[in-house]
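Only one protein chain is missing from this complex, and each of the others stays in its spot.
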Amino acid sequence: MSALQKSLHSDEKYKAGKLGQALQKIGVGIAVVCLGFSLVYTLLSDPEPARVAGHFDPATNVGDRWSRFLHAYVIGWSYIFSICVGVFFLVLLHHLSRGRWATAVRRIAEAMSMAFPIVFASGLVFVIALLAGYKDLYYWAHPDAALCLEPAAGAACHEFLHPTLVHKLGWLSPGFFAVRYVIYAVAYTGMAAYFIKKSREQDESGDPQLSEKLRIASAPAMIVYSLVTCFAAFDILMSLAPQWYSTIYGVNFWGSACVGGFAALALMVLGIQRTGRLTHSINPEHYHDIGKWMFAFTFFWAYTAFSQFMLQWYGNLPEETVWYKYRLFGEWQWVSIAMLVGFFAFPFVFLMSRWTKRIVPSLVFFAVWQLVFHWLDLYWNAMPSYDWHVAHHGAATMVAGPLSGSTAYHHVGFSPVDISVWFGLIGVLLVGFGRNLKGNLIPVKDPTLGLSLAHENL
Amino acid sequence: MTDHTHDPVGPGHDDDGHAIRHDGRLYGVLAEYDTPGELIEAARKVRDAGFTEFDCYSPFPVHGIDEAMGIKRTILPVLIFGGGFAGTCGGLLLQWWCNAYSWPWNISGKPTWSIPANIPIAFETTILLAVFTSFFGMWILNKLPQVWHPFFRNERFNHVTDDAFLLGIEARDRRFDAEATPKLLTDAGAIGVENVYLDPDPASRQMPKWIAAFIVASTAFALIPFAIAAKARTSHSAEPHMHIFPDMDFQPKYKSDQAMDLFADGRENRGELAGTIARGSLNADDLFYRGLDRSDSGGAWTTKFPAQLDVNEQLVKRGKNRYEIYCAPCHGFDGRGAGAIPQRVAATGGVWLARNLVDASNPVAIHMPNGQLFNTISNGYNTMMGYAAQIPHADRWAIVLYVRALQRSQNASLEDVPPDHRSGMQMPEAPTP
Partner (left out) sequence: MSTTDATVASHHADAGKAREAFRSVTRDVAWIAEAPKPHKLWLAVLAVALVMFGIGLYCIYVLVTTGIGVWGNSNTVDWAWDITNFVWWIGIGHAGTLISAVLYLTRQTWRVSINRSAEAMTIFAVMCAGLFPLLHTGRPWFAWWMIPHPNDMQMWPQFRSPLMWDVFAVTTYMLTSILFWYMGMVPDLATFRDRWAAKGDKLRAIIYGTLSLGWRGSARQWHRYERAYLILAGLATPLVFSVHSVVSFDFATSQLPGWHTTIFPPYFVAGAIFSGFAMVFTLLIPARHLFNLKHIIKDEHVEAACKIMLGTGMMVGLAYATEFFIAWYSGNLFEGFTFINRAFGPFWWAYFLMVGCNVLVPQAFWFKKVRRTPVAIFFLCILINVGMWFERFVIIATSLARSFLPAQWSEYSPTRYDIGLFIGTLGLFFTLFLLFFRYAPVIAISEVKGAMPEAHAGKKH
């Protein structure tokens, strides 16, 4: 480890200039085109697959097209949310551990984390839909979920619904869900804003006390961050299958989020350098370290995902294995295999070597690869819950929700909306990034900048 | 110890402070530098001058020296990757072979090759093999252990592990020159340059005999337990097992047929109490249990079947099933007494008689009443043992029924066959004389 320091190169371009606006324009363009396409496609789509999947208006028995759109939206939203979560982790960890190598890229990470407000604003689409009474997204918001509360429910309830759903309908209600959503929004935005604000202050004054303040703040921030991330994962993703549970779910989500976050950071850094900025300050040593974190979190994600899978497989309790059974047989088994090989095995083996992390085309390839597979991870987590079971009792029908009854699979299939909504939300994320890429792109007066610029790997 | 750090080029001193004899062959030259930085610069100069047989010595790895010396990156990481991969394959193969191929067991319904359950061990074997490759590979590539090196004779060298930074060039390098090389080193900033000579006594370069003897002896001793184990596994012993921890091997209780001095007859086995019958063993029905018909006085063998049994096809089938298990080995599947056992005995030159139960030429079994057949099955006859212990009463009656069916079938005429089954049948031709 070198204790040498370097100073900022005299010719270095570190001002964002018009970069932020340009990125916002690109983001808006992508969002408008893709989300527009999604809306049009959904309006013109056949409602029958949705009806078969259990999403329909009980009065008219016509399928609800918007359910697919909203499921894809929740997945896409979780994707952009998780990238911000992953990138923000670097900011917090860097301050907490008095890190040195990352100072050169930290401002970019801080700017990316400040996309939280836009991300949470875009999430209002499904939050407000829930508050307005939309019933075909989260099963706990569906009137049939509360059937067991009715005294006359009797056999229908217990045959298809676990009574374990009923007791948590207070927690999993649109109102309380929205309240928690606001709490998450305030917490993340508040923390990200604090860290970038103080960091930008330091650009003016160069005051080393600000670094101390940030270091001290990073510890309680880490605690709040951990709690909020776990509960956000429970609320937004795990509750799509409200009768299932896993204590490691939040940690698994966070692991996947960090893979995506570091991959996104790599692409952002390299993209900024392509515009001629920061070309002297950020070098293969930094790429190597970002790559190392991608590698480490790829492994960590695999570890948490395997823990969850193997323990629920081994214990073989039906209320737990039903979630995996849906994903490991039938049409989802290929996605599961793709995850194992694509999200873990292939990048793990190849990111072991120094060179894949230091050479730009290789790092770009693996960053894009992991960003795609991170989305696939969230898709695999969430989309099977789109398939709802409908039970018939004589003349009455009852929507029993996901993973219930005999787990009769329907062909959930694949819809272009899944991809277009995803891309559209990436556009929204780029708008969020672009809004904060202003001023200095590197913390020019940070006391550890010199060490970061001179950083060397073994 | 006198400080030799600033001596001019000279013969060097050994650990006791004596000047080393230099009538031995020159091994090389050692130069000491003050700081790591200077060592790096000197190394660069030496390498630029074309030397290859040289090395730098320091108490800790000096960063930047690899590049100055032109050290190529080691192949060790590739070997370690290979070792890890071998570990993964080995771990999976081990578990598959033992639990899914060699002796598959059903453990709580899990598949015999349970990949999720095999991952933890496969992971550990990966790490273990990779670690072994890393550790042993590194020492082997470094050619260590090498407990002696000629430079150890030099007193300055003793400080390498403390605070000294040395550069050594071996005399066998093509570019080595006895005058120019030390000058190059001094010009690079050395605070001392010394020649190092090999000890003229070649015996000092060989391993002492006692160490070799120790290694051989300890290896031989280490093999003794394995030899004992090998002998135990391949030989027989009349000795009983050793009980190192007796636990519950010798229990203070009596086992069946043991001697016991509490009773006059010395036996542990007490037998039945006189005048009693065990519950369920009354077996009052003479016909069913003994084949005796008490209806006429005298108790002759019954010619009927017991009332408890329905004489139907099902009973015949049961009798066939039981006959083929218990009787066919001697009496044969056709009842003619040429079963597998008599055939085997005949093949070895002996004689084993099993009665022909079916042929008219052998009328004993044909004329035997049902009850007597039953009694023969239960209690045996001559060399035939009784099967009462193996075959429950009802099954014995089923066998009797089957024997009767066999007898009927082997002595039948065309008239015995129902009319609608006769068409495809022919009587066998009488053999031509």
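A and B label the chains in the order they appear, each numbered from 1.
Definition applied: a contact is a pair of C-beta atoms (placed from the backbone, for glycine too) under 8 Å apart; a residue touches a chain by one contact, two chains touch by 3 or more.
Source: prediction; values computed, not measured.
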Specify the residue from the set B:P36, B:G291, B:G319 or B:G339 that touches the hidden chain. B:P36
Filtering A:C230, A:I282, A:A367 or A:L441 for touch with the omitted chain leaves A:C230
Among B:C98, B:A180, B:V364 or B:A412, choose the residue that contacts the chain missing from this document, as touch is defined above. B:C98
Per the touch definition above, residue among B:V29, B:A130 or B:A190 touching the missing chain: B:A130
Since one chain has been left out of the picture, which residues of chain B touch it in the full complex? 1, 15, 34-41, 43, 55-66, 69, 71, 73-74, 76-77, 80, 84, 94-95, 98-99, 102-103, 105, 107, 110, 114, 117-118, 120-121, 123-125, 127-128, 130-132, 134-135, 137-139, 141-142, 144-149, 151-152, 157-164, 189, 191, 244-245, 247
List every residue of chain A that touches the chain not included in the displayed model. 1-4, 96-97, 101, 162-168, 171, 219, 222-223, 226-227, 230, 234, 245-251, 299, 303-304, 307-308, 310-312, 314-317, 319, 458
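Simple rule for what comes next: only the chains that are shown with their structure count from here on.
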Length of the line joining the C-alpha centres of chain A and chain B, rounded to whole Å: 50
Chain B residues touching chain A in their complex are 63, 81, 108-109, 116-117, 119
For the complex, give me every residue of chain A touching chain B. 2, 306, 309-310, 313-314, 316, 352
